[in-house]
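What follows is a short report on a single structure.
The other protein chains are all here in position, but one chain of the complex has been omitted.
Labels run A, B and C following the written order; every chain starts at residue 1.
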Amino acid sequence: METVIAENLLLSREAMAKRVAQELQAGWVVNLGIGMPVLTTKYVGADQGVIVHSENGIIGMGPPPREGEEDDDVRNAGNEPTTLALGAALVHQADSFSLARGGRLNCAVLGGFQVSTSGDLANWRLPKNPTGNIGGAMDIASGANEVFAMMSHLTKQGEPKLVEELTYPVTTLACVTKIFTDIAVITVTGEGFVLEEVASGVGVEQVKACTAAPLLVSDALQDIPM
Amino acid sequence: METVIAENLLLSREAMAKRVAQELQAGWVVNLGIGMPVLTTKYVGADQGVIVHSENGIIGMGPPPREGEEDDDVRNAGNEPTTLALGAALVHQADSFSLARGGRLNCAVLGGFQVSTSGDLANWRLPKNPTGNIGGAMDIASGANEVFAMMSHLTKQGEPKLVEELTYPVTTLACVTKIFTDIAVITVTGEGFVLEEVASGVGVEQVKACTAAPLLVSDALQDIPM
Amino acid sequence: MEVGSKKALDIPSALGAVKDGDVIFFGGFGSNGNPSALIEGLSKTNLKNLTVVNNGGGSDDSGLGSLLESGAIAKIICSFPYERDSVIFRDLFQAGKIELELVPQGTLAERIRNAGAGLGGFLTKTGLGTEVAQGKQEIEVGGELYILEKPLRADVALLRADTVDTRGNLTYRGSARNFNPVMAMAARHTIVQASKEVALGETEPGVIVTPGIYVDQYVISGGGSI
Partner (left out) sequence: MEVGSKKALDIPSALGAVKDGDVIFFGGFGSNGNPSALIEGLSKTNLKNLTVVNNGGGSDDSGLGSLLESGAIAKIICSFPYERDSVIFRDLFQAGKIELELVPQGTLAERIRNAGAGLGGFLTKTGLGTEVAQGKQEIEVGGELYILEKPLRADVALLRADTVDTRGNLTYRGSARNFNPVMAMAARHTIVQASKEVALGETEPGVIVTPGIYVDQYVISGGGSI
């Protein structure tokens, strides 16, 4: 049942980044994790009023540079070339994490291995591995007012990533407020997962089948706007 | 016996500042407390290789400005106009005290109400007063590698300030390494006070009479060089 | 006032964010870097029961002096209560009409910075064996004894800067920096009195000292410390 969704119905990484970008509100300070989340910078409008924080000390990160315009000293948290938006400020690592822990992030968008119904996030170590990459995720997920998990709905092996209880090592307890996957947008509430949006052509029962926890359906359920 | 020393034999504040300035070694980072200690900036040569720290965030404080050349935004820790020496850096208050506590001060020169034979310093509250000014003294005296107490040998009431045990509230325990008074220079050792220098015209017995603790006399005893 | 700017209409409207019973940071060190126009504005309101965090107890001719005289302040948290000419504070304190929390200056700066950094406290040697340690938890780390000091946050910060852009990015002049940057990080609402307004992007990202995300409103008033 898990793998019944046709490949062509799954949102691409770019489509997921576009959807997350729509969610970022004017005036927000937002941290975008490495990998898929940071793709979102491509779709955040310069006039959207969002300030992007990069854990390596940028407050006001812009979109990726055009080819040939890379500056070796301006990198994102994935060590990829990036740009500074108008009005950016630069700080050192301790000040950067002061911001993150200090309640100044309206939102963080992080990748995820698993999210539980209570919003626990696992994203740093696979159980089979002896160690993994914590990076800034524990500090950022602890400090941000809202945490969006941005991830495929299933693992490569077809296992659901939305679960009742984590079976992977925890990054931060009770932090995730919303989940953006390649087939759905789901809110994390006191009463468990609530399906808000589905990818066009995907059925509610399919999403339920791909989710290893009870999934309520919002009265306002809609297709993911593209 | 305490007040037998003729007024004209006492070192002036300026003379004490000159003597302290001689003590500051090339390469040292030195904090000068408000009041008498900060007068020392007048006598630290620009080529002496000493970097003066002011607790309000100056690393590399210069001498007082010439009249008419004061900058309202460049003040010392006593809120008096000062100058920035060539190569100065400015930091905020938390970074300024990181330096002080972090072992970066080779020396601090502080005023004193009392110093004990074990180097305990009292300089923030008179016992009769309900409160007093701590300022930066506790942090600086805890953090500096050496603490010089710079003070009159006797209180205005003629009481000795060098004592066996403090009777005033302590600022920092076991911190003072050397004492510069208006009649003597005294080192604080594991074996108590040792008289190293006396003001010209003042006798060793007079210094002993003005000191409420055993006072050893250095084999190399000399007049305070002027 | 351009669209999206954090510039306040005037001082009274900026101060509308302050409520009875608030804890308020005053930036500055004596008059140096002190937001005198904002504090003067505050003394014209009918606010009551304020707790003020300021390095000193306020000279009589300062804004803090007027505010003390008006009876608006229930408590002062500071390191240096008896500034030159601070008769108003002294009289109120001795009459039992104002509460005082005396904090060593480095501990004060660090408690503010610790709050801004989203932490729960820190261990310091400053104050060990003194009155400052009374009632505080002592913790041993690596065979050394420390005092546990707790974060200090505020409802509102009134700060002084040199330049400000429309997003609130700040620079400071000379030693007027002092407490201002750490206070900006640790207040729920920050109001800045700046000397000069500059266009967004005019200050190099690496030269900004306080990122605009820490600033809620600003007014332009005068130049230099008063």
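Please note the rule applied: a residue touches a chain if its C-beta (ideal position, glycine included) is under 8 Å from a C-beta of that chain, and two chains touch if they have at least 3 such contacts.
Everything numeric here is computed off the predicted structure, so don't read it as measured data.
The absent chain, not drawn in this view, touches the displayed chains A, B, C throughout the complex.
The missing chain, though absent from the display, is touched by one residue of A:Thr40, A:Thr172 or A:Gln206; that residue is A:Thr172. Considering the full assembly, A:Ala94 is the residue among A:Ala94, A:Val204 or A:Met226 that touches the omitted chain. In the full complex, chain B touches the hidden chain at residues 29, 49, 51, 59-60, 84, 86-91, 94, 97-104, 143. Mapped onto chain A, the interface with the missing chain covers residues 54-58, 71-77, 79, 84, 90-94, 96-97, 100-101, 125, 130-140, 142-143, 169-173. With the whole complex as reference, residues 110, 114, 117-125, 139, 141-142, 144, 146, 148, 150, 171-174, 177, 205-207, 209 of chain C touch the missing chain.
Everything below uses one rule, namely that only the chains that are shown with their structure count from here on.
Of all the chains, the one whose CA centre sits at the greatest distance from that of chain C is A. As a whole-number value, the distance joining the C-alpha centres of chain A and chain C reads 36 Å. Distance between chain centres (mean CA atoms), chain A to chain B: 57 Å.
Of all residues in chain B, none touches 2 or more other chains.
Multi-chain contact residues of chain C (touching two or more other chains): 113.
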